[in-house]
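Complex shown without one protein chain; remaining protein chains in place.
We call the chains A, B and C, going by the order they appear; numbering starts again at 1 in every chain.
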C-alpha cells in the first residue's frame, strides 16, 4: 500500500502556488529604490513550485513510510521510547506559550517563568540535585555544559586538571563532550561483571583527573553497585562525578543520583520524561548540580523573589483552583503574588551555552507529564520500567546469550555471538524484527559486548506487547537454526531494504540537483 | 506494512484504564441513597478495558487502512471529492465555535450568527436563489425539506397534488425523499441524448404533479440544455421545480439555478464547498428557495435587524480590520452594531427538520472556504472543474465507450459493456484501479448506463495527476485485452480483497460478542 | 486562494491537447441568457486574512469556556479526552469517503463495527446502525419505522420529550396522515392513566424520553409493560451518558432505542453536527434505516468488514427504501467510538456517578434558598427545574448571572407556558464544587436583592 514517494522537486511545475501572502498594504516601492543592487541575489533560489494539495499529499505519504511509537513498540536500548502523552502536545501548542517572544519583559511572562521554576523544584526532588539549568538543548549539550562547569569549578579552586575518566561502556557523546571541552579522555575498562573496576579506578583517578563520567544504571542496564565508593574515590582525589542521566527512567522513585554523591547530572527529557523524539529531535538535556557547583551554572537563572519550601504546601486546594501546585500555595493569591525573574548576575557562571532559555516547548511537555504522574506515578514508572525489562530478559535468556548480570534495571544487552556463528548477525536479527512488525533494538552498542543487541521496553508497554515481542525473537532464533538466509535477507515487507551505505559514503549525494 | 488490526474488544484486559476523571469533589453518596434501585442497570455494559497507548495505537493503525484525499486522487463521480483545505478545519476547531451552546441567548452568539447570515448572502449570490435555510443535515435531508416545502406551498394554495416526476438517471435519494414525504414517484425516461425528454415531460406533467426533481448538470454530467423549457412546463402546470444541487461544482460562476427558474435547490457543502466527507459524514444540505417559497422555510430563520444590500459595500477596508466582509461595512462599527437574531415567527413554516440550527461546524468551514475563494476563485472553480472533466473524457474515449454527450460538465460516465464482454466488469476495473494506487470511480450509477463507471476529477487535481490516472485506465484496458483474469482477480495490493457480501447479508454479524 | 493546482499554462496545454481554442466551447449547451449575471462578491483573501476574520467572529461569542454554564436541554458539556481530537484529526479518517470500497476502507469499516458493538452494549439492544443525523431525526425515523411496519398511523409521545424533537416528529410525519397524541407530565413524568386511555389498536408506537427533557427519570418498565399490551412498538429516547448507571432500554424491552450521542466525545458546536444513534431488537433488522457494517471474510478467508444489508437503502431500493438517508455522521461516530474506548467500562460508570452526585449536590444546596423552588419530583439524572419567585424574571436572573461569569439555565415558558418563571438547570462532571457553590451563592444574592 505504501510506495516510495518522488522528491518534491520532481513535482514542481512553473507557476504553481501553495501559501499566498496577503497583498502589500504599504506603498510597494521598487526594491532597488530601497536597497542597493549589490546586496541583492543574482540567481533565484530554485525552490519548489507546487500547490497546497501537492504539499499535503507529499508529506502525508512520506509520513506513512515511518514507523512510530503510535503504531508499535520500540525495544530501543538506551533510548527510552515510551508513549508520548497527547495532552503534553496540547499544552505545548497553547498560544499562551507558542506565541511568546523570548525578549518580552518578565512581567509579561510570569506564567511560563513560574512553570519553569516549578519544574526545577520537581526535578530537584526527583534527582536529589540542588539546582537545575534548562539551557542545554539535548543530552550531549548537557554533557558539554557539565564539562564546562567542572572546568570552571576547578579553575576557581586554582586547579588545572586535564583528564576525564570514562568507562569503555559509555555512550559516544561522553568522550566527545569531554574532548570538545579540551579534556583528555582516559577510557577505563569495565570488569567482568560489566561494572566499573574500583581498584583500577583507584589507580587511574589521579590528582590530574578532573572528573569521572559515569552512567548509572550503565549502558548494560546494570546498577553500579559500588557507586558510593566510586564517588568517594573521585571526591577524595579532589575530582568530581558527572552522571549521564540518560538512563534515569530506571531510577524514578527508586534512587536519586544526588544521594549517591553525583555532582552533575543531565536528564534527557525526550527519554525519561516522555517528550517525543520527533525523528531525531528536538530533545532537552537540563543538568542538575550539587550545592557547590551552583555558582557556575549558565546564565540566566530563573528565580523567584520569595523563597519557597515545598514542605509548606497544601497542594489539593491549588489543584481545585487550577493553579500550579508549586507556585501559589494559597489559591486566593493572584498569579502575580510571587514574582519570577531572570537573573544574569552570577560572576562565576560559565556563560551561555545557547541563545535564549532553552527548549521551553519541551519543558512544558515535561511539566504537564509530571503534573499528571504525581508522587505515586513517579514511583510506578521506575518500578514498571524495571519489571518490564526483567520480564523480557528472563523470557529471552533461554534463547539468547546475555553476558552480563542476572537481573537488570531498565534494559539489558544480548550478545548474538552464538547466532552470528550460525549465520545471522545482530544486524540481521534487527532487520528480521522489522518483518515481524517491530522496530529493531539498538545494535552494536555498547561496544564492550560483541554483536550487542540492547533492549529497553519502558513502562508504557503492556504484558501482551512484551509477549508478542518475545514470540518474534524466539521465532527468529528458530529461523536462524533452520534457515539463517531468511534472516540475512530480511527485511522483505518494508518499502525498501538495506540501503547501500558504502555507496552513500563513497559517492555522497547529499542534495537533489536538476538533471 | 499495514496489517489488519484486532478488534479493540480483543485487546481488553481487566483493570486497564485510559482516561481518568477528576475525583468527586462533592460528598460522594451511595448511589442508592440518590436513586431508587429499580432505575439502575442490572448488567454492566461490557465496554473495553484498555490503556491510552492501546487506544492510540488501535485507531492510528486503523487509520492506516484507509485511502483518503490527503493521500491520493478520488475520481468518484457524483461525489466531488475535492481537496479539503486545512484552514477550514482550523476555523471550525476554534473554541469560540466548538464550545458554544445552542441555547445561549443570541446576545452571546453574535459572531456565529453573523457568520451564518453572511454565508446565506454569499450562497444566494452564487445560486441565484432568494433565501437559504441551513437546517438540513445532508443532501437527502435537504430533499426531504424541499418536498415538505412544496407540499406546504401547494396546500396553502388549496391544492392537493400527489405526484413527483423524477428522471430515471436521478440519485436514489430523490425518489426516496419524495416517497418519505408521501408523494408518488413517477419516473421519466431519459431521451437518447441522456437528457429529459421535453415531449414526454409535457405529457406526464399533469395538474396532479406537484413538482419535477431535476439534477442539473445531471448524473451523466450533462447540462439539461432545455432547462428553461422544463421549468416553463412545470410552472405552466402550476407545479414546481426542485433541483438536486449535488452537482453544483460544475456551475460555480458559470450559471445559476435561480436564473434557470428553479424553485428549490439543495447544495451539498461536503461536495461543492470542500467540507471533508469524514468517512461518510457529517455533511450539510442547505436549501435555497425562490421568493414565493420563503414563508415555508423551516424555523428558526437567522435575521438581521438592519437590512443589508451587498452592493453598498466597500469590502477591502473590512478585510484590513479583520471583519467579515458582509456584516460590518464600516470597520469603525463594533461587532454588535448590527444585531442578529433567530426568528421562529413564521406561521406558514413547515416546522423544524432537526433540533437546533443545523451543521454549524460545516457552515464555518464553508464560510472560510468562500472567504478564501472570493469572486474570481468561484469563477475559476467551475471553469477548472469542467476543464479537468473534459480533459479526462477526451483522453479516455479512445479506450472506453462513453455513451452520452460529446463534452461534459464536471463528470462523465463510461460504459464498460465492451470490457464486460471481454471478461472484466465495471467492478473489476474499479478494483484494478486500487492496485494502481487510485481510488475506484463510482460504478453502476446512474442506472441508465450499463456497466457504468462515473468519473469526476474536480478542479483540485493537477494535470499530472489526471495523466497518471489516464495511464492507469489505459493500462487496465490493455490488461483486459491480454489477461482479463488479472483484472478479475484484483485487488492484490490491498490489506484485504473482495469481501464476501453475500455471506455478510445472509449471516449478518453486526456486532462483536465474547466467544 | 482557490486551491486549484492547474495554471493558465496548464489550461492552455490541456485545451491544445483537446483541440479546442476556447473554454466556452465546452459550455455550448448552456443557454446564453444564463451566462449573463454578475456576482457581487468580495475579493479572494489570503489564509492569514481569512483566519483573522474567523478568529474575531469566534471571539465575538461568549463560549462556555469563558463562563460557567448550566445549560443542557439536549446539548451537553462533558470532558473530551485529548486523544479523541488527536485521533479523529488523522486525515485518513476525516478526508476519506464513505467506505463503499472495502479494500481501502477497512479502517472506517472496523470503526463502524466497533461503534455498533459499543452502542449495543450501552443500550442493551441487539443491533445498532452506523448513525443518523441527530437525536431528533433518529426519533422521527423510529416513528416512521413503526408507522410503516405496523401500518397504523397513530403515534403517542410524552410531552416531556425534547420540544424540538417533537416539532421534528410532527414535520416528518406531515403527508403521512398521522395523528400524534401527546401525554401530559403533571409532576415531570408521564401520566400513566392518560397513556392507558390513549393507547389502542391504532397506535403504531409510544415514544418516551428518559431522563426526559426535565431531567426526570421515567418509569420505563411500567410504560413498556402498558405499551406492549398492544401490538405497538415502545421507543425509548435515552442519554448515553446516563447508561453508565441507569437501566438500559434493553433491560425494559424497548423495541427501538434512539438518542443524541453528541455527549460521547463531540463538541457543542452551537448545535451541530451531532450524532443520532439508532438501536433495535433483532426482529426489526430489515426495517433499520441507515448504513450498517458487518463482519465477513474476503476471498482469502481473512476476517474483514463491509457495509451490508444495503437492499434497505435508497441507492438500491429508491422510493421503497427504509429511509432516504445517505451521508450520515460517520466522523462523529468515530469520536464516540474513541471516547467510549477511552473511558471504558469503569470510566462510563464513574462518569454517570459524577453527574448524579454533582447534580444532586447542587439540588440540595439550591433547596435551601427561599425565593426558589424545585418543582418536579425525583428521581432525576443531571438536570432539574428551578422555579423562581413569581416576580423575578428568568431573563433578568440570567443577565445578572452573566455579569458574574455564569450562563444560567434555560427558560422553559417558551415551550411550556404553564411553567413560567422556570429554568432548566444541568450539572455535569465539568462543574466543580467551587463553581456550584458560587452559582448557589449568586442566586442567594438575587433572592435577597431582587
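What we mean here is this: a residue touches a chain if its C-beta (ideal position, glycine included) is under 8 Å from a C-beta of that chain, and two chains touch if they have at least 3 such contacts.
Values in this document were obtained by computation on a predicted structure and should not be read as measured data.
> Wait, the hidden chain, what does it touch out of the ones we have here?
Output: missing chain touches A, B, C.
> Identify the residue among A:120, A:263 or A:461 that touches the chain left out of the display.
Checking the options A:120, A:263 or A:461, the one contacting the hidden chain is A:461.
> Which of these, A:157, A:235 or A:503, touches the one chain of the complex that we don't see?
A:503
> Tell me where the left-out chain touches subunit B, residue by residue.
Residues of subunit B in contact with the hidden chain: 13-16, 19-23, 50-54, 56, 60, 85-87, 89-90, 320-321.
> Quickly run down the residues of subunit C that touch the omitted chain.
Residues 47-48, 51, 79, 81-82, 86, 89-91, 430 of subunit C touch the chain absent from view.
Just so we're on the same page, only the chains that are shown with their structure count from here on.
> So how far apart, in whole Å, are subunit B and subunit C when each is placed at the average of its C-alpha atoms?
20
> Report the inter-chain centroid distance for subunit A and subunit C in whole angstrom, where each centroid is the mean of the CA atoms.
Spacing between the chain centres: roughly 46 Å.
> For subunit A, give me the residues that contact two or more of the other chains.
13, 16, 51-54, 56, 60, 85-86, 320
> Would you mind listing the residues of subunit C that make contact with two or more other chains?
In subunit C, residues 1, 3-5, 10, 45-47, 49, 83, 86, 91, 432-434 touch at least two other chains, as defined above.
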